[in-house]
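A single protein chain has been removed from this complex, and every other one stays in its place.
Going by the order they are written in, the chains are A and B; count residues from 1 in each one.
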Amino acid sequence: MTEPAHATPDRAASAGHGEMVVSVRDAVKHFPITQGIVFQKTIGHVRAVDGVSFDLHRGETLGVVGESGCGKSTLSRVIMGLIPASSGSVNLLGDELVGMRERDLRKVRRNVQIIFQDPYASLDPRMTVGGIVGEPFRIHPDFAPRGDRRGKVQELLEVVGLNPEHINRYPHQFSGGQRQRIGIARALALRPQIIVCDEPVSALDVSVQAQVVNLLERLQEEFDLSYIFVAHDLSVVRHISDRIAVMYLGKIVEIGDETQIYEHPTHPYTQALLSAVPVPDPALRGRREQIVLTGDVPSPANPPSGCRFRTRCFKAQDICAEKEPALVSRDGSVQPSACHFAKELDVIHATR
Amino acid sequence: MSELATAATAGHTERSGSLWADAWRELYRNPVFVVASVVVLIVMSWAVFPTLWTSTGTDGGTCELVDSRLGPSSEHIFGTTFQGCDMYSHVINGARPSIIIAVLVTLATTLIGVALGVIAGFYGGWLDTVLSRITDVFLGLPFLLGALVFLALLGEQNIWTVSAVLVVLSWPPITRIMRGSVIQVKALDYVEAARALGASNMSIIFRHILPNSIAPVIVLATLYLGGFVSAEATLTFLGVGLQIPEISWGITVAQGQDYAIAGYPHLLIFPCAALIITVLAFIVMGDAMRDALDPRGR
Partner (left out) sequence: MGRYVLRRLLQFIPVLLGTMFLLHYLQTVSIQINGNPITALFGDRQPPPQTLAAITTAFGLDDPCLQQTGNPCLGMFLDRMSGYTQGDFGVDFNRQPITRLIADAAPVTVRLTIIAVLFESLVGILAGVVAGIRKNGFADNFIRLSTTLVISVPVFVLGVLVQIGSGLYVGVWLRDNGAPEWLSAAFSVTYQTDHPWASLLVPGVVLGAFSLGFIARLTRTSLIETLRADYVRTARAKGLSRRRVVGIHALRNSLIPVVTYIGIDLGALMGGALVTEGIFNIPGVGGLVFGSVAAGETPVIIAVVTMLTLVFLLASLLVDVLYAVLDPRIRYE
């Protein structure tokens, strides 16, 4: 793990973004695996997040992509302080979250909110929309005096494109997309500076996905928000993100801006993921080199030595098993890429 | 808006929502539930206002031994007991101890069970381990046997000791169900959303966990009401429950048993009928609530 930090701030600055709002260094989250008949003893760890570093700037969107089980969701919880990191550093607007007491965490957390994947599980079915969106104000009464709350909630509903008169309805009276808007309104209530979007559109119909993504983009402009956008759908991430981090087995394997990752991918895993994106032109179908990954994702409890991707990699050599590749820029790669043989390969364009 | 269309196609089952409102709508349209509730209300009124129903007072009225075991007549519509008391008055007044014990014990076990279940399920860790083991120990005693031993050894048998023993033996199932229910709800996103908003544990428990996890306990508590009416009568019948001069259906049945064999069936029929109808009403109510709150079983 060597200085990805050198590479990223420059590029972000050049992209015209402002101050740093999140700075993660070597964040690690290990879940203990216990076994035992009478006394539970720890026999290993699931390395859900295993040494991740990145920065996020004001107004920027960082996309995080990877297969399910790669640690994306754990990472997003670690950034919010909902799951305490085992080690490393998570700096949120100048406050260090790692090692902070729960009581203080609660105060800091209002600056970073989350939008969930499942719009059916993320809203309390027993509360009205007014209750759900107004809950932040109830928890932080200093933010909105009691008399103002209804007005504030209706304002928020309007902002996310819902009818403010539906304030007394229950979640089940709304569609999936509308529910997701309710979740967004709740996340916006405390005027956070950062929003973690944990696969916010994965559970929605394709037609609705675009509406919600557009809404998120509009809100970003309006409130100067910074997003961490977690997803497994590469095209959605491309649409919304300024920079993209590709995760594999708890580590970032490649990080760069949109053109770098999508047009000039250098890590074999990124290339494999991109080659699986369908070609829109039927005439060109099958004319593109497709990299089919063999085998399963190894267990995060017992990751392969050296490079974690080597068991499924088409470029793997002996060195990959011995030496772990650092996430740095190399000869074949402008952006940081954790591969000894990082080299650009066009996988997204089909050619005649 | 195309989103409206997705509401119908979304693969999720429309769970809960305004579950209570839906359940309630279904319940008051269910004739079986309505009849059962009316029966429960009537029996409750026997317990609370016995003088509305009988003029003989709460002690069962005067008993004349010469009137022993009379069959039903216009003067004694249910006949008389073997001590010559009015059977109708005994049936009405016998409701009181049963209902008091059932309500008291149900309230207490639900409170204890819910509190312990929430603690074990929400906080987890060693607290959960210790509470679960204690629950197991109490579940290890077969219910009726346990109650019999407790009451036989206590030596003192009245409404309060019977209630106390029933509470001691019946909180564990509620704790278990509540714990499982809490663990399920705790993992849902909206609880995490509340945590992300900075809500305290207490606020999460009372705002989100309790309202969403208590439905199975409410159903069980309704079934418990009937169960405790039956348990009180059984223990009293066995001689370790309420004692004479208390009036209780269990005592009336126990006394009538020997004489019924000798050809006086009315000594058994009326108290037994009162008991069966009461328990049946509670159980039908509980079943209807279970169906309304958890439509899977239908």
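Rule of thumb we're sticking to: contacts are C-beta pairs under 8 Å (C-beta built on N, C-alpha and C of every residue); 3 or more make two chains touch, one makes a residue touch a chain.
Worth saying up front: this structure is predicted, and the values here are computed from it rather than measured.
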| item | value |
| --- | --- |
| Of B:Leu27, B:Ile251 or B:Val279, the one touching the omitted chain in the full complex | B:Val279 |
| Touch criterion as defined above, residue of B:Val34, B:Ala115, B:Leu141 or B:Ala164 at the omitted chain | B:Leu141 |
| Residues belonging to chain B that touch the chain removed from view | 133-134, 136-138, 140-146, 148-150, 152-155, 226, 230, 233-234, 237-240, 250, 253, 257, 260-261, 265, 268, 272, 275-276, 279-280, 283-284, 287, 296-297 |
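The rule is simple: only the chains that are shown with their structure count from here on.
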| item | value |
| --- | --- |
| Whole-Å gap separating chain A and chain B, where each centre is the average of the chain's CA atoms | 50 |
| Touching residues on chain B, where the partner in the complex is chain A | 1-7, 9-10, 12, 14-20, 188-190, 192-200, 203, 207-208, 211-212 |
| In the complex with chain B, residue positions of chain A that touch it | 80, 82, 106-107, 109-110, 112-114, 116-118, 120-127, 132, 135-136, 139-140, 170-178, 183, 186, 190, 204-205, 207-208, 211 |
